[in-house]
Every structure is written in structure tokens, then in C-alpha cells.
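The structure appears right after this line, and notes come after that.
A protein chain is absent from this complex, but the other protein chains hold their places.
We just call them A and B in the order they show up, numbering each chain from 1.
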Amino acid sequence: MVEPAGKRILVVDDASLVRRFYREALERAGFEVDEALNGVEAVEKVLGGIYDLVVVDVNMPQMDGLTFLKVLRRQATAVSSLPALVISTEAAAQDAAAARAAGANFYLVKPVSQEWLVEHVSIMCGRPA
Amino acid sequence: MSELPAVSEEEFRKVCDFLYRRTGMLFTEVKRYYVQRRIAERMASLGISVFATYFAYLRGDADGEIEKFVNAFTVNETYFYREEHQLRCLSSDLLNERVRAKRPGEALRIWSVPCSTGEEPYSIALWLLENWPAVDVQDIEIVGSDIDTECLAAARDGEFGQRALMRLTPELIAKYFVESAHERWRIVEDLRQSVQFTTANLMDPAETRRHGIFDVIFCRNVLIYFDDASRRLAAENLFECLAPGGFICLGHTESMSRISPLFEVRRFADAIVYQRPKGGVRG
Partner (left out) sequence: MPLVRRPSPPFEPSAAAPVSLTEGTSDQRWAAVRAAATRPDGVALLAAALPQERDPRVLEAIFTALARVATAESAAAVAPFIRSDDASLRAAALDALRAMPEASRPHVSRLLADPDPDVRLLSCELARGLPEGEANRLLSALIDGEAEKNVVAAAVEVLAEVGRPEVLAALARCAERFAGDPFLAFSIKVATDRIGEP
């Protein structure tokens, strides 16, 4: 299998242990990982760096994940089409619909295993899992 | 002390996670030695011998402990041309955008709050005179405010020592300062008169409101150390004092992500700044 060269993932979740769990899995799989803990910080990071994918939670302080996605999709630059994987505790169909309407490419419900995360991220980054 | 008391891997991570959440400052593996040393210094200073006790103290932020802890990792002194990248952003991008919003003859208004002993507002004046082409045709009003009246008195006095001028070239010093005493320089009268100094408490809407509306606000290295409620209120008060489309600049280790969602993030070549949206809410 080809090793991923330099695919960078931004992990956005207000829970430090969730970020760590995802980071360890993604780094083991060869991805580079940055973190943010709310939507405002996530906007700063995407404007200031180059990412291949953003993994984002919904419930976060200051700015929730769906508002972040709307801000992201409104940007005038290429960053507006950054692929976004939403991983949320909200399980109702309406929540997945709201996420898609906000600009999510994919929606998963927590808890998400490390294998499931890596598989989805790999596919979304255009790599074999 | 000869040896740092051991802080376990998880204790180190616990402190880092906490500080990242509260302040946005990221301490990683490379800083481990310095973080451990700081923990040891603080514990010794407070007479605390058990890590768990110190962490509870840090969490509670008693006596401004978070700021005290973080002080060892930030440059705290104020000097001319500190955070020059923001000054570059001001003259390269921010003011040019703001000029388009002004009526003919209307002054651009810039606020430095807190201004401490005046280095920041005078730096802005100096920088613009030296670096902004439109400075000859555009009226600019610079206000420096602080809660500390002694700082304000010193600022009005406009006299500085060597350390404050360390980032300025000899040419700049010769041009804008007059040696007033042994190794003390006073800023030239024209510039001294160009900055208005006032008292202001960021927490008091009446005090902030009476300063009027600004195009750019510099509010560096103070908000992040307020508690949650105070940060929100101060951010709101500053928002009210910004023109729609106006900008606010924080300290380089600070972020609005830990303060308020009111502002929009704008990234320029030299800095990330925050903008009051052009439509909508005015105070």
C-alpha cells in the first residue's frame, strides 16, 4: 500500500480526549494532524494553513460545527471547498440533513472507532484505506 | 534546586490541555522541560509540594495564577515596534480598506487600549509616518487608553529608556526623539501632541462608549486573562466602539476563539485580525 505523503487533517472537537483519540489513529496511519477546539479557532486554522480534510464535531463553544461549515463554505478562496467530515453525537436524521445543508460531505455518529475514522478519512482524501 | 521534581506524562498533558483550552496557547513535547520547570517554580513560590494541589490552584486561577504561569513564556515588556507584523498589516492592508469607507475629511481613528506607558500608540504614529504613503493626505486620530493613571501620566510625558527603543534604528530615534536625560529620550513634541491619552475601563460600557467609533483597535495581551464573563463583556464593548468593517488586533498568542464569536476572522499576509461585519449590528 502506498504511504500517504503529507495529507493534513484538521481535527475540530472541544473534547481533548476525542482529539487525542483521533490524532493517534490518524498519525499511525501516516496523516499529519492539527487541532482546533471550536469553530472560531477552526476558521483561523483553515485560513492560515493548508488542509486536505477537516473532521468536525457539532457541539462546541463560541461557534458550533455547523456554523463553522457555513462560514467555511462562504469563503472567497479555494478553502471553501475543503472536504468536511462531521462526527457528531446527534443521531437523528434531521441532524445529518442539517449537517449536509451546512456543507458537510459526510456525517458519522459518535462513538466512532479509530478504524472507521481512518477508513473514512482515507477515502475522502482519495487514498486507499 | 538541583533537579526538577518529576511530573508524569499525564500530569504534563493535563497542564497543557488545560492551558490550551483556557488561553489557546499550545505547549507541546518540545516545551516539556520549560513547562516542568515553570510548574516547579510556581509550586516552590507558593509553597505547594503536591502536583494535584498546584493543578487545582491553577484551575481556579486564584490570584491570576494562569497569567503568572504563562508569563514565563511570553514577552511582557512593552517597547516600540513590538509585534511589528501587526503594524505592517495596519499600513499594508487595514487602513487602505478603512479609507474606502471614510467620507472626505473624516479622520481615521485608531485606539490602543490598554496603552500602558504609551509605546504602542506612539509606535503606531511613528510607523504610519514612516511607512504609510497616505499619511500626508489622510487625517489620523490616535487614542491611547488605560485604567492605570500612572501609566497614562508617563505616556503623556513621552519619555522612554533604552530598552523601550531597542527595536528602533538610530535614524528613527534621531528623527523622532530628543535626548532628555542620561539614556532617556523624549518623543518630539509634534508626535507627543498627536496622541490623546484617556482613562478607560474595558468592562464599563459607558467608559468605552464615550470614546466614540474607531476604525482599528489594538487590544493586546489583556482579554485572554479575564474570566469568561468579563471577556464577553469587554469584547462586546469593543465591538460597539468599532465601525462596521473596522478591525481589532489581539496579542499574537491570543485568539478570539477563546473570547467571543462576535467578530469575523480575516487573514492578511502579515497577521490574523478580527473584523466587525459591515452589515448589521451597531451599538
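By our rule, a contact is a pair of C-beta atoms (placed from the backbone, for glycine too) under 8 Å apart; a residue touches a chain by one contact, two chains touch by 3 or more.
Just so it is clear, the model here is predicted, and its values are computed rather than measured.
Looking at the complex as a whole, the chain kept out of the display touches A, B. The missing chain, though absent from the display, is touched by one residue of B:Asp17, B:Glu41, B:Glu67 or B:Glu97; that residue is B:Asp17.
Summary of contacts with the chain left out: across B:Ala52, B:Ala72 or B:Ala153, the touching residue is B:Ala52.
In the complete assembly, the contact with the undisplayed chain comes from B:Leu191, out of B:Ala40, B:Leu152 or B:Leu191.
With the whole complex as reference, residues 8-11, 13-14, 17-18, 52, 56, 59, 107, 109, 125, 128-129, 135-143, 190-191, 193-194, 196, 205, 209-213, 227-229, 232-233, 236, 240, 260-262, 277, 280-283 of chain B touch the missing chain.
Where chain A meets the missing chain, the touching residues are 15-18, 20-21, 58-67, 89-90, 94, 98, 110-114.
What we mean here is this: only the chains that are shown with their structure count from here on.
Mean C-alpha positions place chain A and chain B at a centre distance of 32 Å. Of all residues in chain B, only 17, 20-21, 24, 255-258, 260-261, 264-265, 267, 272 touch chain A in the complex they form. Across the complex, chain A meets chain B through its residues 16, 36-41, 43-44, 47-48, 62-63, 71.
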